[in-house]
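Only one protein chain is missing from this complex, and each of the others stays in its spot.
Order of writing sets the labels: A, B and C. Residues in every chain begin at 1.
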């Protein structure tokens, strides 16, 4: 039974990296694509747009994790890959590098794919998103994400990671003021669409900084509350 | 434990074909019926209509797969039946033919049933749906559907196919521009209602072509990423 | 492992009947109460009202079945109790009678409780609901309900009955034109509230007739598609 962490998959790296690329691309395609659909179909109803966007994202993220969890670990997120390594996940540096490249390129491809499906030009986003509250929101969102993933994994319940992460992100769209990007690859992908889910390049560095800070905080909570134990003999 | 693929059910063909007929009919009745209800109850709110339609479809599809998975494999979709055979599912040509007939006739019956329940005449749809983006959407939607079904089945998790496929289609209503028909039997059924979920006959051939292309792409990804392995002795 | 059918619970009848009373009362309280809340909070938005009503009902029904399934079988519905007996569930006539009394009185109590919580007088409903399409809707809704419950039970998956029935009813609110009463005890309870979920007494007999017809059709499909098999020795 492969898990999101601590297990080195027997699959060759090219297959795992392909899964990370495809998974991240489809995740961003869902975030951006359902955002465009919501914007087209529910103009001037911001809450309904976000409801449509968040339900589609939460559901698709759950399915994507189910799809690739046994193959690549279904990280789709650089801070998850890095936290996995920091918490003792056993990936080699070469694997980490391949995962990050796959995730970042997948994120950009996903935005382009969504733009194409909706006959929308690929353009840099003009949506400014930085406020103090939003940055705090990203810290909280990312810390919570890391806590959910590794608490479940370390307590032997990796089979619950898919619905828990999907549900968590769906709720975090609402309870964090930033609508919970919580993922550097998704954040960078979302630069490349000037639609509902976009983020302008100038907002991105502070979002990324908040995400790394949140991931570190989350990993600290995991170490504190869910310490690794020696396996019983 | 029967699965969506690779297992030949011990049930007689008439019973399996009946399950495919009923399942496809009910699926189309849900798609068309909930579309009519949404249209009646939420006029001029296109996003809310699609939200109502997509939640009802996702939930009902999950239940229908649970209902018939152990009996017929719960394909309800010609490209799933064909991909199953192409990927080594072991159905005989006679079974495949019976499944396709059951699915196509079920799809039409389902539309008629929905029209009857809503006191709506059965008429050919006048809704044109072809754009380049929509056709790309159908390719992506169908490829993803095939990938979800056979990735889970090949990794020994056929018990997750029902919620994963339901959730996937619910999300794909939003993230693909075409609202994800992804099923030739459902597409043909939807010709026979001039309501929210209808599709005009002239749009249908290109939708079907996109679905077959997507199914081939999805089957290729399955073969690449989830190769069949020899069972351990 | 108790199931919805074919198992006689070791619990005393008074405890099982109390569970049927409480479960049916809470189910009707949810249907009526969430209908009043929806009506108060989303006036003039009929689709949004039904979405709120259907999500609350589907979720609560799932939880109520989980709650009482191991105790009484969690029927909450006279046609389920009768179909259970007809399909060989092994309940004695005395048990059936006690269940029906508990369900019908629970249904009425639930409507009164919802009225009280919302400071609404208990009055007979004035909502006419009979059309040919609606009656066909009730036949389809009830047949499907019986099929879902007993197909899962007969194939050894009673643990899936709770989410499947909840999801099925939530979808049936939308895909059947009648919004899927599918339950004589709930139908009779809903007479006693002149709010969103009410049904006027004169519409009730034809709704009940359609439900009994649907239940018979559903039981026939169960017998045809999911025949009882001898247990392997």
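The working rule: a contact is a pair of C-beta atoms (placed from the backbone, for glycine too) under 8 Å apart; a residue touches a chain by one contact, two chains touch by 3 or more.
What you are looking at is a predicted structure, and each value in this text was computed from that prediction instead of being measured.
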Among the chains presented, those that the missing one touches: A, C
Residue among C:55, C:86 or C:217 touching the omitted chain: C:55
Touching residues (missing chain, whole complex) on chain A: 45-48, 50-51, 55, 58, 131-134, 136-137, 140, 144, 147-148, 151-152, 155, 157, 160, 164, 167-168, 170-178, 221, 224-226
Residues of chain C (touch criterion as defined above) contacting the omitted chain: 15, 18-19, 22, 26, 29-30, 33-34, 36-38, 40-42, 45, 48-49, 51-53, 55-57, 59-60, 62-63, 66-68, 70-71, 113-114, 116-119
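Convention: only the chains that are shown with their structure count from here on.
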Set of chains adjacent to chain B and to chain C: none
Chain A and chain C: spacing of chain centres that average the CA atoms, whole Å: 40
For chain A, residues contacting two or more additional chains: none
